[in-house]
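One protein chain is absent from this view; the other protein chains keep their places.
Right after this comes chain A.
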Amino acid sequence: MASCSVVQAGMQWRHLGSLQHLHPGFKQFSCLSLLSSWDYRMQKASVLLFLAWVCFLFYTGITLFTSGFLLTRLELTNHSSCQEPPGPGSLPPGSQGKPGACWMASRFSRVVLVLIDALRFDFAQPQHSHVPGEPPVSLPFLGKLSSLKKILEIQPHHARLYRSQVDPPTTTMQRLKALTTGSLPTFIDAGSNFASHAIVEDNLIKQLTSAVDSGEWDVLIAHFLGVDHCGHKHGPHHPEMAKKLSQMDQVIQGLVEHLENDTLLVVAGDHGMTTNGDHGGDSELEVSAALFLYSPTALFPSTPPEEPEVIPQVSLVPTLALLLGLPIPFGNIGEVMAEVFSGSEDSQPLSSALAQASALHLNAQQVSRFLHTYSAATENLQAKKLHQLQKLFSKASADYQWLLQRPRGAEATLPTVIAELQQFLRGARAMCIESWARFSLVRMAGGAALLAAACFICLMASQWAISPGFPFCPLLLLPVAWGLVGATVYAVLLGTIELKLDLVLLGAVAAVSSFLPFLWKAWAGWGSRRPLATLFPIPGPVLLFLLIRLAVFFSDSFVVAEARATPFLLGSFILLLVVQLHWEGQLLPPKLLTMPRLGTSATTNSPRHNGAYALRLGVGLLLCTRLAGLFHRCPEETPVCHSSPWLSPLASMVGGRAKNLWYGACVAALVALLAAVRLWLRRYGNLKSPEPPMLFVRWGLPLMALGTAAYWALVSGADEVPPRLRALVSGASVVLPRAVVGLAASGLALLLWKPVMVLVKAGAGAPRTRTVLTPFSGPPTSQADLDYVVPQIYRHMQEEFRGRLERTKSQGPLTVGAYRLGSVYSAAVVTALTLLAFPLLLLHAERISLVFLLLFVQSFLLLHLLAAGIPVTTSGPFTVPWQAVSAWALMATQTFYSTGHQPVFPAIHWHAAFVGFPEGHGSCTWLPALLVGANTFASHLLFAVGCPLLLLWPFLCESQGLRKRQQPPGNEAEARVRPEEEDEPLMEMRLRDAPHHFYAALLQLGLKYLFILGVQILACALAASILRRHLMVWKVFAPKFIFEAVGFIVSSVGLLLGIALVMRVDGAVSSWFRQLLLAQQR
């Protein structure tokens, strides 16, 4: 009792043996000592700040990794048009006045584009078998396209084979986009709608369709997928590949025979493949594709070189556009293949060079226009390089204009102009590649390392937090100070060498420089005392589950099947918990355990629950999990799987009767949810409190449920509304959701304002208590008297209340209910969760309300099951075991899936953006993003906010255990004899008995939860970076990483909010006690 303070006053009085005797410990009582309360407040703040700092470490890791992994590019919607040349200056000679000419006169009126998926360069390379000294190699894919070889040999001026250099990511969708827009598609092209499968940018096809339609065909595109499939299935070294390539050869041969003179044939591979037949990454084999041009008329001035030329793949786009007499697509950054513009072999060298220069100049003008527009729209490109390029362009352009005016000296200057133009185009492309299309391995590794470091901190600090010597303030202030110093130094350094400040790097530098001193400090504090082996505290079974869960992220099949794998894991985990309880002997009556082998005593603590109880909980949990699994959405492209029909909104149902039944079920789920929460609050007695939040729970929550039900009725039956009511209905469907959200927000505000939901009768009871007090000590004058008074008030109130209850013969947990202090924290958290759940429920389809009900039931059962395994420690250090935190995180993931979500972009519930805004949002983007995000990450948020319940619940369950044990004796007389011992359980007030331990436990809980989430995001990041060449990287791993990352951010914010709420309640309870004291003092 050495360190008692005002916050403890509430509970300490019950330790007084009798009222006459003044406890000696109370001499040192420092009730209103500012210092100690300030101490605790500091500790609370530092717990929150410490968690926020760890979150910051995670965030910087995530952003650093993302900036290296997910390259973004802004999609511009501008279009090139015929009437609008890309730059000033006259159109090139010969283009004016010709029909069908746009920026340039067309050379071909038609083009046949044969796109062979995954046609690697060496598949098409002609085989020169007569290399002396080398043994002839015979691989299945070599030399199978013999028609190309034949054409190249017979008609060297008509055809040309190129090795086209593909930009990663080498996946088909991205390649097709590149081959039509001439740009570098990245994984996320930040456009108006990134889930769309249509290209919104300017592209060749659009230019073709907008060109004058002559009634005949202009372009024929054939996309052959056979080679790609064969590669995925068998790999390139399989005889099947030879067969497939020979088929392709026949196709090309047939086409060549039927070509007319004004038609150009293009055979192109969109990407290559690795030796296993995969693609998607950036290895040499994947990025080298074949490109073959053929025209029945002579196209090239010279014979083909021995080794085919290497050109970027996007060069095809401007070349084709100009050859067909079309404008180059607006966003193209490819460079035209100059040699095809030189005319036939008999033309003058000067005029052919001039034609090349004009094509290049047009191209350069277009690229310059694009760069100008792009850099105006975003600051993605490096300003310094952009400036250099612009200078280069203006010089080349001036030279070109000068050359056009003075055709006499052209021979000398023409090559330099061409070289300048080409230099500009290549520079522009290189700059774009640098900012759009290259994985930055350094950043990815740095991000992963930061994430790992943050996980390590979580693990270490969670072990350390509950030990008594945990230095809160120095451990926090030192890293923050160092982080700030590091960031400033970095910023100043950058400023002195005039580089652009990269916020991502700045954050990373700050994180690292705050991490290192923490590590040093921790090492100094930790290493001296304990061996490192205790650093790995996760018990074996939990570790096994965690490892399985992490391994899941490395397999695309498992990521796709995670919706089924997570309930399976959760079920296993639950059964494991039950079995473990049994194994530890906590479920068996001790009689059975006396038999075991010699030498060891059976168990020290008697079982608190019988086996059937835990088994019931476990089976109930399994049942809930299975039922929630009925609401699953299939990932894409799984033919066997059928999505649940219950995920669709009721409005899409046809049958009136079924719809009504479902509507009834949904409303019943709402009512059940409401009733369950109210019942729980009544069970612990908090419902009787006259505080505003409780009034809100009693009246506001039903109102919210009513609003939700009415909204569902309106939305699901909107088609059947008579016309004259239509305006009313549409008005109501705007107002109702907003009203529900407003109610929830006001409820939360009330909760934050007055979070102590206890029944205080102090005002009314004051005069009577005084009369009770006076016989003992008279009006309180000194501090000691005051300490003495409070217990009496408590006692008096309790007796009075008990007497009243006995009179009214009401039932229920009388002793606990008297003051409701035992559940004051969890009541606040549960109320907050309910208030949060209603608006989130509104964003989902109606029938998901059943899942929400299951969610609450499930977490209730899980909490009880976990609490059965946690012994109630009377006075610190409190701790939440790892299995509790793991099961909680696992359940959050399971609920994410059972609310009809999948970690892929097409599965996002976009309709959530229109709840309350049926007409859309106009230009506002953050609000729909918020609504859709709240829909998607609802389960993450709810479980994170509810995380403190893991710490609180065992204390709540204490009341049950005690009452059960009291029932058998149940002797009134005995209870009267020993009123002090038989007192009601302290429940959560045990936590307040040791506030230091309480805050440490909260910190530990937060760190553990962050660790579990953090290793998940770390595993996702590692999977995405290790498997960045995997076929499914952009389809499975990258979306999974993004969803995990956003989920982590939402969860961490929710966690901070939940812990802050508990601390707010704690503060309010303190001030409540203080007020009680002050009121007594007067």
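Some points to look at:
Assume contacts are C-beta pairs under 8 Å (C-beta built on N, C-alpha and C of every residue); 3 or more make two chains touch, one makes a residue touch a chain; residues count from 1.
Following the convention adopted for this analysis, contacts and distances are computed from a predicted model.
One subunit of the complex is not drawn; among "Proteasome subunit alpha type", "Phosphatidylinositol glycan anchor biosynthesis class F", "Autophagy-related protein 101" or "ATP synthase subunit b", its UniProt record names it "Phosphatidylinositol glycan anchor biosynthesis class F". Screening A:L184, A:L389, A:L577 or A:L622 for touch with the missing chain picks out A:L622. Within the whole complex, the absent chain has one touching residue among A:L176, A:L299 or A:A565, and that is A:A565.
Checked against the hidden chain, the listed residues A:N276, A:T488 or A:S555 yield one contact partner: A:S555. From the options A:H582, A:R682, A:H996 or A:R1074, the residue with contact to the unseen chain in the full assembly is A:H582.
The chain not displayed touches chain A at residues 548, 555-558, 560-561, 564-565, 567-568, 571-572, 582-585, 588, 592-593, 595-600, 602, 611, 619, 622-623, 625-626, 629.
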